[in-house]
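One structure below.
Take a look at chain A:
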Amino acid sequence: MALKQVQTTCPYCGAGCQIMFTVDADANKIVEAVPADGRTNAGTLCLKGHYGWDYLNDPQILTKRLRKPMIRKGGKKSPLEEVSWEEAISYVAAKLTEIKEKFGPDSIMGTGSARGAGNEANYLMQKFMRACIGTNNVDHCARI
Partner candidate 1 sequence: MNYFVKGNPDLCIGCRTCMIGCVVAHEGKHIFEIDPDSYTFNPKLHMVKTAKLSVPVQCKHCENPACMAVCPVGAISRKGNAVVIDTDKCMGCKSCMDACPFGAINMVPVAGSSQADGSEKVVANKCDLCSGIPSGPACVRVCPTAALTLVTEEELDSAMEKKRQEAARTAYREMYPQK
Partner candidate 2 sequence: MKKEIGSFVVGDSTKCTGCKACELACFTVHSRKENPVGKTVGTVTVPVTPRLYLTKFEGGCMPIQCKHCEDAPCLNACTKKAITRIDHQVIVDQEKCIGCKDCMQACPFGAIALLPVSKGGKVVAQVSGETRVYASKCDLCQGIEGGPACVRVCPHQALRLVDPEAEREEKNIRAAEALLLTKNWR
């Protein structure tokens, strides 16, 4: 099995600890997590850093990973139906355009994400809300 070492930043609190992962590339799974010598954590980790990665293999304890785009075609209370990305993207684009034309750009609210998505995704989200939709209605849970 091809083991590789990958260093990354912990997805949990703001301390920004560096973790060294041993990954089995063939089996596409994580083997081990040990502290790396990061600026803030200096070779130590807390319990979330050490043991907070096995959600990736989707144990479905509390909830389960989303795997495919889904739409409630029959309206609010109807079940979610799996659809292709093309259908989901065009559906969202059409609905947002329709609401934008009907009620104006400020009738649409978007959020950023303070969690795993990363800075680049947040930049694009606020650019999408501002440049494409045309509103400053973008916020995230720094406020709550």
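Selection criteria: all candidates are chains of the complex that A comes from, given by their letters.
Keep in mind that, in the parts below, a residue touches a chain if its C-beta (ideal position, glycine included) is under 8 Å from a C-beta of that chain, and two chains touch if they have at least 3 such contacts; residues count from 1.
Computed from a predicted model, the values in this text were never measured in an experiment.
Interface record for this complex: partner of chain A among candidates 1 or 2 is 1, by the touch criterion. Looking at the complex, you find that chain A touches candidate 1 at residues 29-32, 44-47, 50-51, 53-54, 57, 59, 61.
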